[in-house]
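Here's the structure, in structure tokens; my notes come after.
Just one protein chain is left out here, and the rest sit where they should.
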Amino acid sequence: MTHPFLALTESDREEMLGTIGVGSVEDLFRDLPEAVRLGRELELEPALSEQEVFAHVAALAGRNADASTELSFLGAGMYDHYVPAVVDTILQRGELLTAYTPYQPEMSQGVLQAIFEYQTAVCELTGMDVSNASGYDGTSVAADACYVAKHATGRDKVVVTEATNPQVRQVVKTFAAGFGLEVVEVPHRNGVTDPDELEQVAADAAAVIFQQPNFFGCLEPAPDICAAAAEAGALPVAHVDLLSLGVLEAPGRYGAALAIGEGQAAGNFPSFGGPHYGFLAARQEFIRRMPGRIVGETVDTAGERGYVLTLQTREQHIRREKATSNITTNQTLLALGGLVYLTWLGPQGLRELGETCLSLAAYAKKRLEERAGLGPAFAEQTTFKEFAVRVGRNAREVVAAAREQGVHPGYALGRDYEGMDDVLLVAVTERRTPEEIDRLVDVLAEVGG
Amino acid sequence: MKLIFEKSQAGRRASALPRYEHLPGPSELPEDLRRAEPPRLPEVPEFELVRHFTELSTRNFGVDTGFYPLGSCTMKYNPRINERLAALPGFARLHPLQEEDGAQGALELMWRLQEILAEVTGLDAVSLQPAAGSQGELTGLLLVRAYFAARGEGDQRRKVVIPDTAHGTNPASVTMAGYELTPVRTDARGNIDVEDLRGKVDEHTAALMLTNPSTVGLFDENIDEIQRIFHGAGALMYYDGANLNAVCGISRPGDMGFDIVHINLHKTFSQPHGGGGPGGGPIAVREILEPFLPVPAVVRREGGDFGLDYDRPQTIGKVRGFTGPFGVFVRSYAYIRMWGPRLREMSEVAVLNANYVLARLKDAYDLPFDRLCMHEFVVSARSLKKQHGCTALDVAKRLMDYGFHPPTIYFPLIVPEALMVEPTETEAKETLDAFCDAMLAIAREAADEPELLKEAPHHRPVQRLDEVRAAKQPVVRYGFEEHPQAEAEPAPTATKAPTGV
Partner (left out) sequence: MAAAESYPDDLKYHEEHDWARVEGDEAVLGITWFAADALGELVHFEPPEVGSTVTKDQSYGEIESVKAVSDVIAPLSGEVLEVNEQVVGAPETVNEDPYGNGWLLRIRVADPGETDALLDVGAYRELLASQ
């Protein structure tokens, strides 16, 4: 019985074996030593038809409480922004979906031009000169930035603020071991980072990584942090939210050497954590140290404009053990989703989005205080679309109780930060309405301490 | 074709966002943090956006378009049911920080995929976390580091052995993991040169990194001896799973003696390649390495529930956010469930297809290794270059005129003018024959009309592109300053859709 994913018929097989000059398919494996052959069937459940697979896997999907079945204010690095239908449309084009890395540029002008446009968009948003075609996610691009900084400065220490996403910090530490880098943290002071304290810690550091807005949703004194890092001779690396960059200043304009981050909020569904895309952009002087693919503009033999992968000598397939990174397959399709989304938004839309998130979050913060008596954890700080609120008792218990009423109120920070067991990180995107916020407030008023 | 930025007209836009007029406006942001100049994102209406990206897609060639035999990339058909499943809101709109009891379906899918991959690789424990093959490699090497550090042998074992046929990611990963590279040669039969190897493996060796079958498409006949050499010296064996498509259900890396394996979900297990990603690079390990795996581990608890276990004191840490690229797991899981134990047939047909194409081409091109191949093979255009001045590059560009994506060229490095061909199992005999006919025709053209190759491609949206210029004067983003607002658009030139098979 044939299989839907095979075209081979009996007569095909006969002819082909004849051309090869062997008697059976078994003969093709004659170089495999007996000792390494499996010699039995794989212990896997029998093959399912498409409709059976659909039923089985859809049932698994049905056992998850996602944002379509539960009102969610979860953020903490992954956000429920509205993804317009055009993103799905474009990402399902088979010529893009099923192509691979554009090593043969004449076959791949679609992908190459799209990446060039993506690079342009990221540079525009971040105020940088060069962007790569994407990294894996917002955590690994931080490790990439450390690798760039190590080779650019020759130093073997990196500084990360405590107010940076805990997963970013953890991933940096994991890879730093292999890079031969020491990782030092600067504690947060009332929800933000003190630039003077940072400058002390950053002496002889290759890079300083900070997040803007930070993990608590608070706005850091970014220009001062960059100046402090530069004073210490370290590269300032800003980990930013693309969707904040319609209202917040571009890192390239306040002194950052590199701008990195998680792209998910711009055009990708949360999808239980992936796949998404990380972005990494830098000032011109770092172009030859950039990890990952870079697309450049050129002309063909007829003088027509076209696009190619460029500066490939940085990459693993040429420079091998001295490459700027081992990355090959990256996150092109998801980055393309980001480009489509940012094109759909446009500059006006991006600004409005930022303003709407600010308004809605401010409304939530205010109502939580007035109606539910729950005040912000860092009252003096300006926040963007997310803020930390004290809920009066163990935040995980509050989450459980709220979920019984169909609302997920946010992320319990006690998992990652000492002394914050009663603090919840509440994210408010443009996808939340004032009525939904009222519902959150009612529920927390009830289940809060 | 214009860039989206060149189609921008002030005042146009595709989005309309909800506005809440009655909400108090947000308080002013501090001036030094406020955006001064708006970003120059394109201003286009929605249908212009759709036209633009649709047109871009017509200038691209995917597996859906036609034959795409890139070596070691496994460009197989990507079943569409996978797309429908990954898009289900229960997956797509699920937040990774959802409480465990709200994510049981997702956790179960991951756990089941882990069990499947353990069976397929013949190993004991799996982490789905790494984002792609390269990240899987680096993770594997960090596991090696942690393992030897725990045994007090960390400083002693600084070297990783890599054959000269290795994909560039292997040595790049070695450096990123803080190891030194020991190269080993390949012999005339395409196996690792065991005599060369013997002298290079000792108590300073941490591991071997090997793909089997190798990048020349051949199964290493001495794999048993090799594993004895490495394990005998107390070192570990790392398997690069890029070529797993050749041996599923036939031979398992764990049984070959490997201790750590990374799998490329976007190769063997049908995650679409997306123009350069996403991928998935899960790793499977022998029991001795399980304590070092990234956190969290996806586990099945006593009561039958699924959960995330962070209590792994010896973990290397985290290599990627959350639990990995979950949407990729949905696709690969569904794909594998549609094969079950018949995965063996998938590999058998992959090997059959490759040998058939090899048999038809080996007289017209140079054959570096006279053996049956596995799921891919390497031929060389060396004679074509010597006799007619036509290189592997020229052959590749001329293949485009015949409607095929070229195979990989100039890799592996040990074969000059290499062409590495991997048809995969999802191609019909007619496609394979058409490809072979084209390759044979091109070999004849090289002799009779070499300009056809040298000036190829003739029928693509662009002709040969100047890569030297792109490297010398890198232009990596649109120059807004050099392109003041365009006047009314000239009539668009007709675009030819790519001619597939």
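As written, the chain order gives the labels A and B, with residue 1 at the start of each chain.
Definition applied: contacts are C-beta pairs under 8 Å (C-beta built on N, C-alpha and C of every residue); 3 or more make two chains touch, one makes a residue touch a chain.
This is a predicted model, so every value here is computed, not measured.
S.K.: Name every displayed chain that the left-out chain is in contact with.
M.R.: Within the full complex, the chain left out of view touches A, B.
S.K.: Of the residues B:Phe292, B:Tyr410, B:Phe435 or B:Tyr478, I need the one that contacts the missing chain.
M.R.: Considering the complete complex, B:Tyr410 is the one touching the chain left out.
S.K.: Identify the residue among A:Arg319, A:Arg351 or A:Lys366 that touches the chain left out of the display.
M.R.: Missing-chain contact among the listed residues: A:Arg319.
S.K.: Residue-wise, where is chain B in contact with the chain that is not depicted?
M.R.: 410, 467-468, 470-472
S.K.: Take the complete complex as the reference. Which residues in chain A touch the chain that isn't displayed?
M.R.: Residues 288, 312-313, 318-319, 322 of chain A touch the chain absent from view.
Just so we're on the same page, only the chains that are shown with their structure count from here on.
S.K.: Find the geometric centre of each of chain A and chain B from their Cα atoms only, then give the gap between the two centres in Å, rounded to an integer.
M.R.: 19
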